[in-house]
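Data first, discussion second: the structure below is written as structure tokens.
Only a single protein chain was left out; the remaining protein chains are all shown in position.
Moving on to chain A:
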Amino acid sequence: MTRTQEVLQDVVIKFAGDSGDGMQLTGSQFTNNTALMGIDLATFPDFPAEIRAPQGTLAGVSGYQLRFSSDSVFTPGDECDVLVAMNAAALKANLKSIKKGGKIIVNTDGFDAKNLRLANYPEGVNPLENDSLSNYTVIKMDVTKMTREALSDITMGMKEKDRAKNMFVLGFLYWMYNRDMENTISFLKEKFGKKPDILESNIRVLRAGYNYGDTTETFTTTYKVEKAKMESGVYRSIMGNQAVSYGLIAAAQKSGLQMFLGSYPITPASDILHELSRHKAFGIKTFQAEDEIAAITSAIGAAYGGALGVTTSSGPGIALKGEAMGLAVMLEIPLVIVNIQRGGPSTGLPTKTEQSDLMQAYYGRNGECPMPVISASTPADCFDAVYEAVRIAVQHMTPVMFLSDGYIANGAEPWRFPKSEDLPAITVNFKKGLDEGEEKLQPYKRDEKLVRPWAIPGTPGLEHRIGGLEKQDGTGNISYDADNHQHMVKTRQAKVDNIADYIPLQKLDSGTATGKVLVVGWGSTYGAIKSACTELQAQGKSVAHAHLRYIRPFPKNLGEILKSYDTVLVPEINNGQLIRILRDEFFVDAKGYNKIKGVPITKGELIEEIGNYL
């Protein structure tokens, strides 16, 4: 039989199935395999809203989108080239995101009468049997049957056997994209090492899927995507929440501080608690508190004791932390508050992404309560951004809000990880004793940055009391003096504003220093804005892109940049939050582009929107 190999530049695959079908695992295995080939990639896991939605229903569909390319990749792609649908609901939920002419790989067993009914297809209608999919190439395979056949001589319950179904699909795709399967086999060995029959069944079915592609004559073409031209270096694949965890560990190590994490589980932030809990060998103390208030206040207590205090949560939990953040601002104590944003308000859309907590981060506390805000724009960027958050917190004695979101948190990308020796130093100087002429500690005596000393319990001679009441500058004694309060409010603000002197200037991500349109973004819109802008620039359009990491304070040159273009466009996955702050701070007539659907903005949508201003 003759087989051809086609070289492709860019592929988007979406794995979709019931939440019990193991699609997240299948997707992440294919992702790691792709990464190890040196191919650039971006991913977008799309979790069902309910953990235990009824099997086979639309609500229970779990998806994992992966884009890989021999070119640089910044988004997981607007439309899929290939959809893997394990059942009828998975097909129905994702049909509109498949490219015309794309491939659909279906598990026919997932299209029986029951599954069709659960997916709300009308009685007697099966999309595999009518011409509704005529615009696509449909590859039908009875995955369940073939999985069972591959395991026919293994004694194991039918249900257990069926659990390996996803491996069949994974094996088939490995064949289709010319991969070797070693990384998955060693992953399975690690995961199921203690359960030899489960290990054996998974590996067998994986191979069966591969062999199915290899021996079945119907498949005549395999595909190959070449290595991407990335900067030279050693890479690994990393997810956003993992990068936050690593950034925090690295910052603790480099600063010599013990890390204390106070946290209460919440989607999509829990993985940071899980990850940090695994790294006790770094001396990290993790504390699953009774609620978010205890989570942040325990971290404040630890920070008072000289630890790197960290608390992680998502919008609703951040709301609960509000009062304690105010305390940290008053105490002028270092603290990192991590908000992995999700759809709001209230419980909102827990598993969907949104950038709607910026106002909360910026203003959401009682009183005049300024706090630095740092945001990450991609999974790997979380590492550097949270490292910066720690640096600012400890060097400026202030709580810092770090923003990421569900899309970044669960997305993966290749990461040229740093060497620890190349990471910037974070120097911490606990106060060791009284200054000359100081009779007793002046806890609010400030240095040239307006920063007060970090004097920790256990240090003889520096006993002092601090609290949330307004205090006299210098001595820290309670003060209700009118002028002192005005002075302190202005001082706390100036302290945060001064941080602008200690952060880099804003750079353009792409484009020229003046022109027609400047697209200003923050957070997870990075990939879509970058892709849209570079594509338009290639067409000779006058478009530039600036992406903000430092949102409070802004880099000192931001105002100037904003005034250098005819139009400033601010795309956000919210109802217009950064745009209001920019208008307020810089008096620019910025235009918004707001998509609030719980999913990322796509490149295509942006190209169209930017086009309106060209």
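Basically, a residue touches a chain if its C-beta (ideal position, glycine included) is under 8 Å from a C-beta of that chain, and two chains touch if they have at least 3 such contacts; residues count from 1.
Methods note: contacts and distances are computed from a predicted model.
A.B. asks: Write down which listed name, "Protein kinase family protein", "DNA repair protein RecO", "2-oxoglutarate ferredoxin oxidoreductase subunit beta" or "L-serine dehydratase", is the UniProt protein name of the chain that is not shown.
C.D. replies: So, among "Protein kinase family protein", "DNA repair protein RecO", "2-oxoglutarate ferredoxin oxidoreductase subunit beta" or "L-serine dehydratase", the name matching the hidden chain's UniProt entry is "2-oxoglutarate ferredoxin oxidoreductase subunit beta".
A.B. asks: For a quick check of understanding: of A:241, A:297, A:341 or A:506, which residue touches the chain that isn't displayed?
C.D. replies: Reading the full complex, the residue touching the unseen chain is A:297.
A.B. asks: One chain is left out of this view; which of A:3, A:191 or A:280 touches it in the full complex?
C.D. replies: Of all options in A:3, A:191 or A:280, contact with the hidden chain holds for A:280.
A.B. asks: From the listed residues A:6, A:153 or A:231, report the one that touches the chain absent from this view.
C.D. replies: Of the listed residues, the one touching the omitted chain is A:231.
A.B. asks: Based on the whole complex, identify which of A:55, A:108, A:126 or A:253 touches the chain you can't see.
C.D. replies: Answer from the full complex: A:253 touches the omitted chain.
A.B. asks: Touching the left-out chain: which of A:193, A:367 or A:461?
C.D. replies: A:461
A.B. asks: Given the full complex, what residues of chain A touch the hidden partner chain?
C.D. replies: 32, 35-38, 183, 227-228, 230-238, 246, 249-250, 253, 256-258, 260, 262, 279-285, 287, 289-291, 293-294, 297-302, 304-307, 309, 323-324, 326-327, 331, 417-420, 428, 430, 432, 456-469, 477-478
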